[in-house]
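Reading through the structure tokens given below for one structure.
The complex appears here minus one protein chain, its other protein chains still in place.
Presenting chain A:
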């Protein structure tokens, strides 16, 4: 019957085994080890071995199965051989003795009350040792006991249960601390106490073992325990770890986010102390099994974050040049790496001496990862990359702060080496450019100034100019849309070096002057002769197809090329230099100097006109002298011309000068005549044509109470002259206009000029009269003031002295050509076109560009509408068929 039952049981067992394939369960539980504590939990004694250790021991329902075995073992134990039975009994007894001894206390309430470690080893004489030996080595000591068990596995199992049911809840209590440090420390302390408890049991077991065996058992036990502890880490504990470690690492690594100022010198003692603490903490974490994979990941993340933080904290906005404030450690490193800029040196020093040191110390404590020297090198690279990212994001500010940001550029030059980083750099910078510079809120001057800084910084950064070309294109396009670009550049070039430090800097691009005289800007640019260049390097890999090497920084050349073509620049240069040559200025050394330098750049021929202009001015001085001397032979004319001097311009070479003829005072007219006749006598084939409105005159006005001497424009002189004539003390605007045939704008300007000088006064009836006595002026100021105010506030400051009234020959020619274009366009391209299209076509097709704005074009077309050449149908212009 028993056999049947056994058979049946075996079958049943197989079925169970098929579902729960764990051979270990087959081992019988020694029935004579009844421990009330364990049995009342309804759990078997047989401990599963390693392969089930990861299972949560809280739900061991399936382990109830071996209780069936218990029955079967009972059945088997009544086997005929008595020795078997007695040996089995002895093993069971021994088992009982041992397990009773090393059993863990049933409950714990406070972290350090895991029961006392009983030191009374000798309490039961040799019984325990004996039993232990039996349990440990049943194979040799009790060869006939069939059902033996592994005491180590049992202990492990017991520890696991104990941990789950008692220690884990305690840890949960620790997690509730508000202070992260408390969470961490509490947990660590709890775990340490538990460890002590567990290891005590183990130490009892291993006592009789050989050292190797004991060691192996210990290691295995540790591994099991750490797995369970590590896997049951709560998120609160993880975040506590993160916070506490983060804080300590910051101190050790010298990062202080609270005090992001210049120097954060924590006392070395504190750093050392924290380092000590940190290492101890790692040590104890290791011991209690919290230093598992999760901790290692966490530590790696922290290290990474620390590096970013360090780079941010230490180097943001720190663009100082290399020379200043070199840390003492650098003197050592700088010897073999002199090329590294300061920040990079500081950074790699930090990585080497602080970062890597910490990492090595911690990982050694963990015993998991070896830090090799290549790792440190890799960290350095990463750190440099981080620095590069920081600098790239700062690049716009670095450019703006040039030349006080040389250090930043040095860093970039060192760090930005790969095409990826170069691309990252240009992308980031272009974006910054669009956002921060290329919008209507920035003046052209600012943009140009930034561009100059860009040229210089990028030259420092990358001699090949590839980077600059990549970022500058949008800027150049944008500059083309600004009308004043050329003018600002030219007037910047022509400002005197003396002006450099003065207020003018705010309104003029005076940097250009400094650059113009800087010999470094003019290094020869021999494209084809690279064979003798000892510093030759291949072009960068990301250079474009039409890449050309340039050696010098050449700010001016780059600026001018940004304008499209040199012709545009030269034209503007002519205009400005023409204005200056005609001004009162006594000497033109600055202009001549600039001209010479520009000739080097553009070649003699393109600037020939300017040469002629300057020569004209110089010649006319001599000629003027000659005419005045020549007149001595004709004594009757001496008196007539002694007060007149002329600048004689060669009409063809000067930029268009508008002609404005008005009635000169007769005295002046005769002087001009006399002067002209002498000139024609000296230069037989040439004729003088006077540009009356471009001269200056010295006017001396005598009033009843005062004398006024003024250096004025000729038309201003002519206007005031009108008041000095007989019977002509007062004029209306229209009378003056009719008499002098002077352009209205000029006349208005002249009258306003004299009003300001308190020479003329506008009466209520609109007549202008001379203020003979200043007291009159103050008297009437209440009345006159208001009139003057409205006058001066309205159109005065559109620089009436500079207006170019009338149309010059060249302008007329230009308009005729434009008209031809429009006619051609409307005859052929499309019979009817809106204003925008016409303007666009003109801009596209005229080789010199089309300078008119849409409004100007509209005005011009309106004229043609008036002349009956055009008609406007539905917003489109059409030619009128004849």
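Here, a contact is a pair of C-beta atoms (placed from the backbone, for glycine too) under 8 Å apart; a residue touches a chain by one contact, two chains touch by 3 or more; residues count from 1.
Following the convention adopted for this analysis, contacts and distances are computed from a predicted model.
Student: Name the omitted chain as UniProt records it, choosing among "Ribosomal protein YMR-31", "Ubiquitin-conjugating enzyme E2 2", "CHCH domain-containing protein" or "Eukaryotic translation initiation factor 3 subunit B".
Tutor: Not shown, but named in UniProt as "Ubiquitin-conjugating enzyme E2 2".
Student: Specify the residue from the set A:231, A:698, A:827 or A:853 that touches the hidden chain.
Tutor: Checking each option in A:231, A:698, A:827 or A:853, the one touching the absent chain turns out to be A:827.
Student: Given that one chain is not shown, which residue among A:419, A:625 or A:875 touches it?
Tutor: If we include the chain that is not displayed, A:419 is the one touching it.
Student: What residue numbers in chain A mark contact with the hidden partner chain?
Tutor: For chain A, the residues touching the absent chain are 419-420, 423, 466, 469-470, 473, 476-477, 480, 542-547, 564-565, 817, 820-821, 823-825, 827-831, 833, 837, 840-841, 843-847, 849.
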